[in-house]
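One structure follows; several queries about it will come next.
Excerpt of the complex: some chains, original placement.
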Amino acid sequence: MDAMMMKDMMSRTSMPGMDTMDMSLMQACLDACSACEQACTVCATQMMDCSPACMTCADMCNTMMRTMLRMQGTTPAAMMAMLDACIAMCQVCMDECMEHADMSEVCKMCAQSCQACVDACMAMRNSMMAA
Amino acid sequence: MDAMMMKDMMSRTSMPGMDTMDMSLMQACLDACSACEQACTVCATQMMDCSPACMTCADMCNTMMRTMLRMQGTTPAAMMAMLDACIAMCQVCMDECMEHADMSEVCKMCAQSCQACVDACMAMRNSMMAA
């Protein structure tokens, strides 16, 4: 997302802790959710055991991304709860995909996207907790 | 959802607690999420203060519904976390909409849909905790 658009979005929220949040953490989290949604959507089409987890992970990542993009419409508690759900689901999906990582390059990359999404959501969560 | 389809779906999950879950609790929760997504989607178009909350609530309700419909792809922990996020967001949306409930019948009905969704998600959550 463009830096100007991000700045405008942040200026319109009154969520506690957002005024001191590092913009780059939020940007990294948006990008990680978007990349994970795409990787999971492709991985789900392989019809392996991980597919249902990948479908749900894609939906949660999209909802996480949209929740962040509309910060003025949420509260820190609801945002945190969605971060927790997204982190939990990415871990489920990553575990499933890692079981086939040696058989499928797509699963391996999907697991990496999930790990990156967990890390980015954790960083957002820690920053909000510290605020 | 058709009872046969629900039964098939439940038979394919090995999630702990699901074998003893009351089908009607799950059905009620699916219906409440679906109704809440629809009410929030309409309410968001009114361009009142509640709109951003309504948009996010619609997305979370849809993701909650889809997560339940794909139980074999998740874990009790991830399902619980999504239930918590959905409950938290429905409460935010309900609080926002209640502030205009006397000015807008749509806001009043949206708030009622959110309350019904909170209740149905709580019932699912309690049933899973008891299992």
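Lettered A and B in written order, each chain numbered from 1.
Criterion: a contact is a pair of C-beta atoms (placed from the backbone, for glycine too) under 8 Å apart; a residue touches a chain by one contact, two chains touch by 3 or more.
Everything numeric here is computed off the predicted structure, so don't read it as measured data.
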{"item": "Full complex, copies of the single sequence (shown: 2)", "value": "4"}
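In the analysis below, only the chains that are shown with their structure count from here on.
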{"item": "Centroid distance [mean C-alpha coordinates] between subunit B and subunit A, Å", "value": "20"}
{"item": "Sites on subunit B touched by subunit A in the complex", "value": "51-56, 59-60, 62-63, 66-67, 70, 72-75, 77-78, 81-82, 84-85, 87-89, 91-92, 96"}
